[in-house]
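Note that one protein chain of the assembly has been removed; the remaining protein chains are unaltered in position.
Chains here go by letter, A and B, matching the order in which they are written, and residues are numbered from 1 within each.
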Amino acid sequence: MKREKIAPAPRETAVILVAFAVLWFAPAFIGEYGLQLGFRTLIYLTLAEGWNLMAGSAGLVSLGTSCFVGLGAYVAYGLLNGLDLPLPATLVACALSGAALAALVSPALFRLRGLYFTVGTLALAELLRLIMVNLSAFGGATGIFLKNDPPALPILFRYALAVAVIAALTVTLCVRTRASVILRSVRDDEDAAAQMGVRPFRVKLAAFMLASALAAMAGAVQAVKLGAIEPYGMFGLQWSIDVLTMVIIGGVGARLGPLVGALFVIALGEALADYPEAHIAIAGVILIVLIRFAPRGIVGLAAASGHTVRRRTLA
Amino acid sequence: MTAKALKACAAAIVVATTFSLASASADEIVIGASLPLSGPLAGFGSFQQWGYKRAVDEVNKAGGIEVNGKKEMVKLIIRDDKTDPNATASNTETLLSRDGAVAMLGSCTPALVNAGALVAERAKKPLVTGCDPLEAFKSVRNWKWVWDIFFDEPELANAELKAVQDWGAKTNMKLAIWHDNGPDGQVVGGKLWPEVAKSFGYEVVQNAEFPVDNTQFTSIIGEAKSKDADVVLVDAITPQAIAIRKQMAAEGYTPKVLNIEKGAEPVQFAEALGKLSDGVLVGGYWDPSFPYPGAADLSKAFESETKLSSSQHIADSYAAAQVLLDAIAAAGSTDAGKINAALAKTNKTYVVGPVKFDENHTAKLPIVALQWQGGKTVIVWPKSEKTGDFLFPLP
Partner (left out) sequence: MPDLGVASSSIVSGVLLGGMLALAALGLSIVLGVMRLVNLAHGDFLLVGAYAGFFFFTFTGVDPLLGLPVIALFVAALAIPVYRYLLQPLAERGAEAQMMTMFAIAIILENVFVLAFSADTRSIGVSYAALPLTLGPVTVPLVYVIGFAISLVAILAVHWLVARTAFGRDLRASAADAEAAATIGVDVNRVRMLTFALGVACAGIGGTLIGTAFQFSPSSGGAYLLNSLAIVVLGGLGNVLGTLFGGLALGALQSVGGLALGDGYRDLVGMALFLLVLAFRPEGFARGRR
């Protein structure tokens, strides 16, 4: 059995912080278009990191991302419109609300294993969307508008960057430390892990709560940028599906999977934008080809064809 | 490190390529539009796309628009927003930044229009739209750069009952309201219709709300039937409109007057229902028989080019694009402020009728009451413009 080297946390943390510092100044030398693409990539990256933590490390394949994205959006608007809370505090509140909802539904959701869990998250996401559409207290299908104009793009970019960095650091903390062993044991064989003294429920809950908090923050930042939200846009399944697609393309369980996947999907979207009538079918074909020939995602493909076989994996 | 470096390089190349993708050449006037070409609103998107393209093609055939002393061609760039407001917003952003659009044309329905309009407003670029009812449009904010050409919900709410009254049709004055919970559904069905109905002397025996994508209307229909309502006012989109009419017949409920706003307007409603569509009233803001320049030809051109059935949305989008193009020509410049100022001065009759923006940046299209008869729409109100007689009661 090959011994996989786990890169120590401090080095990866340093890389992330350096990237943060460099990108912080991006608004000074990247134009509007670059910042817009960068913003979207960072939001997707946040969602993908959280999803990868759940799926790659803890074995929980979720189709419920949209649930928490929407939750973050509506909570943010409630706090910004109603209490005029400053944005950083709002984001913290959104993260907490995401974690709280995850904790609330986990007793029911974690009774389900494997495929049933996935279907359960899908049902939860749809249920929440249907509830929001019916509840006129939150604007029903009309939705709500942000009272004040959102900050300018460079500032929003930096918020998205900060949230993405938090996501990356969180994942590093989970997978480049001892915690990764525990996560891996739960993913690979829950019952055996339980017999060894690991408490699978707590471990899964931790991963779920972290991923949900991150998703809620990302949803909040996106919502602030939009200026107007409604259930179809913020609770729509496209969030869940986009994130799943991204990580699968990038490589589930690979540390760089989310980043590569997010970049690829955004770039592909831009490249196909000139074919508005057929771009979806083309994207579908590309997806099929990738799944067929790159079973471990682009990261896996690159690793397999690279000279060194030092695969960086999520433990 | 090789694998990681390889990946990083590949990613960088992809990203760099995307960043540097060329936008339009310097001698073109670029106009952007984000439209729902896929997803539930794809039907609207295709009409709008046709209308926008036709207006641009006509201008280009005539040699283009003169700006800064030189005639330039207009390039229309369309992106699909998949009926997702997040996509409308990001499409609008990239059309302005990457493709250098000097002005935008709007998407359809308030959620999508708002998403794009907010981006344009913040970027201080003009955006002309149709397909967004005026009250819903005005309720968002005091627009400075966005202009809307469409109908006004209160007028729509009044039209059908006025028609019934003017034709002297006798009913038991019991009225049921069924509306979706989208923005205009809530306004027209939730607020306006109850008041209007009361003012005409009706007793509102039922007011039911359902989600926009609802498929089952059994208990709503059952309740109206049991309460013996002679008049039913419905506000729903086409798939739901078709379902409602079918399920009403299948439950054996035939009121004397049936009005289905929004959903009963396109020809696909009549095609999907056949005889069941006869007698259904719908408010329209445009019909090929209108006495405006090019009205009849527009519909014929659409049907011969696309082999599909026509809809009033081709006129609204066509006119919106023309209004924008005329404003650019009047400004003689691609400067956003000048185009915006020219838009404010718009005062001309287009295929949808006279267009002049008021202080809220809205131009109202008057409503007529249409009724389906034998697979075609007939104007039944105002009587002065009628092209047929009012079919009463519902067959």
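Here is the rule we use: contacts are C-beta pairs under 8 Å (C-beta built on N, C-alpha and C of every residue); 3 or more make two chains touch, one makes a residue touch a chain.
Every value quoted in this text rests on a predicted model; they were computed, and no experiment measured them.
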| item | value |
| --- | --- |
| Listed residues B:M73, B:A169, B:A272 or B:A330, member touching the removed chain | B:A272 |
| Touch criterion as defined above, residue of B:K53, B:R122, B:K138 or B:K225 at the omitted chain | B:K225 |
| Which residue of A:L35, A:L124, A:L210 or A:A273 touches the chain not shown here | A:L124 |
| Hidden-chain contact residue, picked from the options B:A249, B:A301 or B:A344 | B:A249 |
| For subunit B, residues in touch with the removed chain | 37-40, 42-43, 45-46, 83, 181, 208-211, 213-220, 222-223, 225-226, 238-239, 242-243, 245-247, 249-252, 266, 268, 271-274, 276, 308-309 |
| Absent-chain interface as seen on subunit A, which is shown | 61, 108-109, 111-112, 114-116, 118-120, 122-124, 126-127, 130-131, 134, 237, 241, 244-245, 248, 252, 277-278, 280-281, 283-285, 287-288, 291-292, 295 |
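The rule is short, and it goes like this: only the chains that are shown with their structure count from here on.
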| item | value |
| --- | --- |
| Cα-centroid distance, subunit A relative to subunit B, in whole angstrom | 35 |
| Complex contact set, residues of subunit B against subunit A | 1-4, 6-7, 10-11, 14-15, 17-19, 21, 35, 37-38, 78-80, 82-86, 89-91, 93-94, 96-98, 110-111, 114-115, 118, 122, 136, 140-141, 180-183, 185-186, 211-212 |
| Subunit A residues within the subunit B interface of the complex | 31-34, 36-37, 40, 130, 133-134, 136, 140-143, 145, 149-150, 222, 225-228, 230, 232-233, 236, 238, 256, 259-260, 263-264, 266-267, 270-271, 273, 276-277, 279-280, 298-299, 302-303, 306-308, 310-312 |
